[in-house]
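What you see is the complex with one protein chain gone and the rest in place.
== chain A ==
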Amino acid sequence: MILRSLECRFLTIALCDAAEPWQLGSQDAATPMMQGIIDLHHDIFFFLILILVFVSQMLVRALWHFNEQTNPIPQRIVHGTTIEIIRTIFPSVILLFIAIPSFALLYSMDGVLVDPAITIKAIGHQWYRTYEYSDYNSSDEQSLTFDSYTIPEDDPELGQSRLLEVDNRVVVPAKTHLRMIVTPADVPHSWAVPSSGVKCDAVPGRSNLTSISVQREGVYYGQCSEICGTNHAFTPIVVEAVTLKDYADWVSNQLILQT
């Protein structure tokens, strides 16, 4: 019985793509980018724990041995060349070991190396988002555009997350290179989806690019990450990843609805 409940608690395979109460750690990765971020976090944590153990050992040892009772006459050593060299070189080697994977990840994240298959524009407004799918346009006026508002606090249906759900989700194909163009129409916003490892500031008068490639189908939640006014907390982002075929169907349906 206990084993069973433990199993339920720790061995569930359902992946976590939204924030949950009292969550420690990241949400499960949906893109290679997020996987890289999580791996880097674990890499760095190795050094953090090493340093923590070493420093606390020194601290406790110093307090234990060198106090008035056990050691009434203090030593007067003020200089030691060897130890000074060691404590300068060693930390810089540690920093080097942290810097290498860190920069590798950083530059792999903003590489514009592959041609994307789809461009989606996320336009921040006070306080909703507009999404434009303009790859299928044949004129400036006609465009697949929709607004994405939050579901109000007193309105969610059973199973919807409070203040995380929106009325129109961004539908994207899985396993496809996407180009997100992020820009606001009024004040600065930020388009962030933790599972995808994406946080892109929207700056007025400028359009920012971020590339994602969602690896599995699912619904991913995020929130506005740049303080944008009164309803900053009520501007969530919901990305729904579907198969490429379903995506094509969705687009053609939307195009019919709009015309």
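Convention: a contact is a pair of C-beta atoms (placed from the backbone, for glycine too) under 8 Å apart; a residue touches a chain by one contact, two chains touch by 3 or more; residues count from 1.
Just so we're on the same page, contacts and distances are computed from a predicted model.
Q: Looking at what's absent rather than what's present, what does UniProt name the missing chain, "Cytochrome c oxidase subunit", "Elongin-C", "Integrin alpha FG-GAP repeat-containing protein 2" or "Metaxin"?
A: Checked against "Cytochrome c oxidase subunit", "Elongin-C", "Integrin alpha FG-GAP repeat-containing protein 2" or "Metaxin": the hidden chain maps to "Cytochrome c oxidase subunit".
Q: Among A:71, A:92, A:108 or A:252, exactly one should touch the missing chain; which is it?
A: A:252
Q: Out of A:74, A:159 or A:205, which residue would touch the omitted chain in the full complex?
A: A:205
Q: For the chain left off this view, which of A:20, A:68, A:115 or A:157 is in contact with it?
A: Counting the whole complex, the residue in contact with the absent chain is A:115.
Q: Please identify, in ascending order, the residues of chain A that touch the omitted chain?
A: 110, 112-119, 121, 123, 132, 134-137, 140, 143, 145, 173, 176-177, 179, 181, 183, 185, 200, 205-210, 244-245, 248, 251-252, 255-256
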